[in-house]
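Removed: one protein chain of the complex. Kept in place: all other protein chains.
For clarity, chains are labelled A, B, C, D and E in written order, and residue numbers in each chain start from 1.
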Amino acid sequence: MGVNSLDDVGTDAETVTASIIGGSGFTGGELLRLLASHPSIELVEVTSRSKAGKSVGSVHPPLRGTDLRFTEPADLESVDVLFAATPHGVSMGQIDEFFDVADTVVDLSADFRLEREAQYDEWYDGHDAPEYLEKSEYALPEINRENLEGADLIAGGGCNATATILGLYPLFEHDILDGDEQIVVDVKVGSSEGGAGGGEASSHPERSGVVRPYAPTGHRHEAEIEQFLGTSVSFTCHAVDMIRGASATSHVFPSGPVSKGDLWQAYRGEYEDEPFVRMAAGGSGVYRYPEPKAIAGTNMAEVGFELDPSNKRVVVFSAIDNMMKGSAGQAVHAANIALGLEETAGLEFTGLHPVGAP
Amino acid sequence: MGVNSLDDVGTDAETVTASIIGGSGFTGGELLRLLASHPSIELVEVTSRSKAGKSVGSVHPPLRGTDLRFTEPADLESVDVLFAATPHGVSMGQIDEFFDVADTVVDLSADFRLEREAQYDEWYDGHDAPEYLEKSEYALPEINRENLEGADLIAGGGCNATATILGLYPLFEHDILDGDEQIVVDVKVGSSEGGAGGGEASSHPERSGVVRPYAPTGHRHEAEIEQFLGTSVSFTCHAVDMIRGASATSHVFPSGPVSKGDLWQAYRGEYEDEPFVRMAAGGSGVYRYPEPKAIAGTNMAEVGFELDPSNKRVVVFSAIDNMMKGSAGQAVHAANIALGLEETAGLEFTGLHPVGAP
Amino acid sequence: MGVNSLDDVGTDAETVTASIIGGSGFTGGELLRLLASHPSIELVEVTSRSKAGKSVGSVHPPLRGTDLRFTEPADLESVDVLFAATPHGVSMGQIDEFFDVADTVVDLSADFRLEREAQYDEWYDGHDAPEYLEKSEYALPEINRENLEGADLIAGGGCNATATILGLYPLFEHDILDGDEQIVVDVKVGSSEGGAGGGEASSHPERSGVVRPYAPTGHRHEAEIEQFLGTSVSFTCHAVDMIRGASATSHVFPSGPVSKGDLWQAYRGEYEDEPFVRMAAGGSGVYRYPEPKAIAGTNMAEVGFELDPSNKRVVVFSAIDNMMKGSAGQAVHAANIALGLEETAGLEFTGLHPVGAP
Amino acid sequence: MGVNSLDDVGTDAETVTASIIGGSGFTGGELLRLLASHPSIELVEVTSRSKAGKSVGSVHPPLRGTDLRFTEPADLESVDVLFAATPHGVSMGQIDEFFDVADTVVDLSADFRLEREAQYDEWYDGHDAPEYLEKSEYALPEINRENLEGADLIAGGGCNATATILGLYPLFEHDILDGDEQIVVDVKVGSSEGGAGGGEASSHPERSGVVRPYAPTGHRHEAEIEQFLGTSVSFTCHAVDMIRGASATSHVFPSGPVSKGDLWQAYRGEYEDEPFVRMAAGGSGVYRYPEPKAIAGTNMAEVGFELDPSNKRVVVFSAIDNMMKGSAGQAVHAANIALGLEETAGLEFTGLHPVGAP
Amino acid sequence: MTECVECGADVALHDDLEVGEIVDCTTCGAELEVVDTAPPVLERAPELEEDWGE
Partner (left out) sequence: MTECVECGADVALHDDLEVGEIVDCTTCGAELEVVDTAPPVLERAPELEEDWGE
């Protein structure tokens, strides 16, 4: 009864083994889904302290019918690669134990994204294992592919940071921006960003139908963005009524003249060969610019722009699924590269149309 | 059967008579609802060409049970005040006929918002009755109360323009901005902004759950905003999943230093005595900044701000119900002032909690 | 700043004083909203143990700007009428204290809805104050108006029970059903039914977009329905994606032949003079049968039906706002009657169109 | 740029060629998505009269970046299997032309679902090609697998009929019901059931947040259900706020005593080996019974039940994605069987968690 | 493999099972308590009475 894809995974010689810490959460559930049907990865264990012993389908209903059960983190056996989908602060405290379990660690939290301890002092509450910071590689292949090959410690990017960086990066690479300009990034996000926890503000009656400023200033993802773009951004986040999705609208003011041709050249130059970035900038029909619905459930990022000549402004739109390109998908993508697997393996799902608040 | 408030309205000597053109539409339906229970206005006729003869409740279900029926525009009798809730272009072509029907005309479209014919040439497709432009008064009392008293032709503000102007106006009045600064306005709007028409892009399957850039640049409301603030703004609109609501996030960069105290002084200075503006800027709990859910169904605007010292930025949030403060409510508010009625008459509904995608 | 309707309430001789226990919850918040603008009731105190000292607007954003603050239940002064909006079990334990505070008590919980202690043994966990059961009056005026006049203890009906009873009652009164027939009641409800508590199942990511069977059998509201209709019903509830609203579809199979005329006679006979029941049974346009959107935010119930001759079935639809007709509105309606006030006082709001997931 | 899965499809010897008529619609879009990544089917052409010449991604955004364009129906080349996703009435008028194009035709409309012309006279507006009725096979493998092998004309089931039949079928097969009992089927459906057309009732402002009775009686799917279960059902449909999904709650009253064990035996007996049916009937956690969110985007059906001893009732819940198991997925499943391909080929996607109004 | 007492389906159990452990049946979702381990015996676990928020 059921397409038990988890049980069908082969175990041939070439297969890489993997386990997940934090598999009862939202991004851990996505990792579970992705790894369970990954052609070259065999999923071995998935931990949850609160649900240990229960079947994974009891938490993630699409997996109902599979025999896999959550285990305790302490019971993890050795595998090739360990994915951690735990809250900020957990991985930095247990990173040595993680490396006891696996030679390759992919961490989805913020714990290894920044390069220097000082950044953690400024933006977070310091760091427990700063010696790992210089060894870790940021998981976003579009800006860090070469360093991911063979990496031992991979730090999954922040979802809002990923959307923002993907939108702005070509403008810096192609000298349309040089870092001295005013950059306003106005982000709209879905409720899965908050994780599986719940709480009054994320209850259905209070959270439905909102356009709610949250983190109006001082959002921690600014640190990542600044690290990779080399400039600070004016960043504001809003919760809106969707479950998956992060959509960044970046308003930038290049100092010199810019044509649509220049913009296409910059974006096509960066992304033409990228398997998980797609352009949308005008055109016809209902979907003309990047939007979360168009990529919900997939690892695809959509990036596009419009020119506002009267204000000498370029508006950049970028949209990702925070659970995929913004976390679990990006992590699997990076792991594929690090382990020498097919880059797009396990990430081929193309998405649905029509789809609701995804 | 039913609380037939429409039928109960008294007709004493002090009552002002009113009719509505375009009552089968969304803003016309709101006018209908407001005027039907207005203590000093007697609603006489409501037109719809496509629904003439049908009861108003057949289109607007909360009014089911009332005996009022739509009539043809051609059959309008003389009244004291005529409200027009027709698409852009209709009123400018029929304004003389409107004044045949009533001495006071309140138009909800863009037809009489701008001051000069040249603005219509630039932003719209010209104007049919430019001689009325200098006679018309913009309906937003917070910036134009004194001129509304006794006004004959009132032009209801654009919904996105209203949200934006209310958010930024105090900064200009209190010299925190002087017009030379970069201003980015990032707006999120609900589906009722599009009117009752329908169409593929606004069908439920395609429109649900979106964060969809529309009017990424060159939005016509920029003209109104510029007219009242004296500076152009970098304006971008996004459709999000709600029905009512326009939420503007304005990112501004004052040239001099600004404290929270300065901001409070500016905003409290402008709005403390305003019956339909409320501040929300921090605090505790679920609702900390302006958001459409908090004012859905009411004529209230919420305005608030946050300081971003590291980027020398002020982020201003403003939220209105586009059907109320953004159109029908603003129109009734302005008419109350113009006709010498109690300013808040008919607009006292305080709103619901909890409420969904409002 | 703000239309502080709460502060404006007059205190003339005729005014009845009232307080609310449980004013930080959902139905308590509705009571607060209704009483604050009630023409003949002066709201004195509103309790919340967890929010004592905070302004009511910090929890219910539409009330922002009013000076009223939550107090501790222990600090309640004497008033004319006390409303309790506490979870099941609280009122039965404190009913004597409630009557120390006020001569009239209106309780929104299930604690005084049933007539006999045995029913509480069967459907709940027994009763602490069974001596009050025979003194209490069910708040639904459509079936119990005469007994409400002068009542001391009023028990607000369950929201799903209210929707069901209003739908089926005319069929029993007019002998279209006699109690021996199969009755299937399939209910769809919004998330505010669960109260302000929160929890994983009611978190936005898990609760959005659901059609989720909950209480598939054995729902406690069956007890109330059986008590008033004199027959048991096959009752199943589903959570759907709205915030306010309870919609009951009752499928009944009359033993004799029934025409549409018979049905109209039964329903018009019962409800023609009711201020808060409206019929919708066919017609044209988008809204043809009862539905929650049409009455969201109001105290109106919509009731309608359709005939299925090939299955000898009558399908009855009834829709209410669970926060209004299903709890707070019904309570105020009953209190108006009990206290000899204008029956519709404070309940005149007619609702919005269009409106989203209300 | 983009994972162009469509362009990557191999064309080895074993591949079956296929085309789609009506590929700009909702179910046609799903077929397109499924066939484009089907391991053994090569998609050749996709028609749309209104969008001929446009790329498929301009209508279905997840397919942006693929080179396939819509063609005119008249230009169809010969293929092995032709899928028609056109409105009711189109296929019956063109069925001979369809067989000119392909030896196997899979029609998603109602045109070939019923066995006898008389049924089309009763439930539809007659039939243009009644000679094909006895040749066609109903696509639902769970009740018709043996006849699908080698079938030339396959009729995709109705979405609501599919949900209902899957829920009730085991009760008839295992003699828990014999056809003389009262059966009430209360269905809740998403907006994609209405197709891509649009219209006022399905506009976002009017369709959001509804629980709207539509087809309260006399729904045409009753004909299919009756044909396969051998008894008529009392059937009522409600539109609710989701995009994908059909959820049927069937209330049945077996004449003899039934235990949970009997029910499990019946359901497990029928479905244990079915790849696309999964049970959910109690258990713990948030998702306990079938619901559309749990299977959104997949070809899985969830079926479950609860016992109501006090009313001698069994409540059966069944949930499908109307675009998948209810149409395109079912069609591909049936085609796989008819053509001797792997039964689950192209249908392996397991679904997402969390997911919104899917 | 042990049979679920609720639905009769086989329940896959891991090796180091302990008495008192709660597992759920992957077919019907029922929560089952391990009351013996050699051989494994499962009983329906006491249900938490759920408040459906009535």
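Following the convention adopted for this analysis, a residue touches a chain if its C-beta (ideal position, glycine included) is under 8 Å from a C-beta of that chain, and two chains touch if they have at least 3 such contacts.
Just so we're clear, the structure is a prediction, and the values are computed from it rather than from any experiment.
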Residue of C:65, C:245, C:275 or C:292 touching the missing chain in the full complex: C:65
Residue among A:158, A:297 or A:351 touching the omitted chain: A:158
Absent-chain contact - pick from A:64, A:127, A:219 or A:244: A:219
Candidates B:44, B:148 or B:281 - the one touching the absent chain: B:281
Interface with the undisplayed chain - residues on subunit C: 1, 53-55, 57-58, 64-67, 69
Residue numbers in subunit B that touch the chain omitted from display: 260-261, 264-265, 268, 272, 279-285, 288
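The definition used in the following text is that only the chains that are shown with their structure count from here on.
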Reference subunit C; chain at largest CA-centroid distance: A
Chain centre separation in whole Å, for subunit D relative to subunit C (CA means): 39
Sites on subunit B at which at least two other chains make contact: 26, 190, 192, 196, 200, 205, 208-209, 241-243, 287, 293, 354-358
Subunit E: positions in contact with at least two other chains: 9, 24, 27, 29
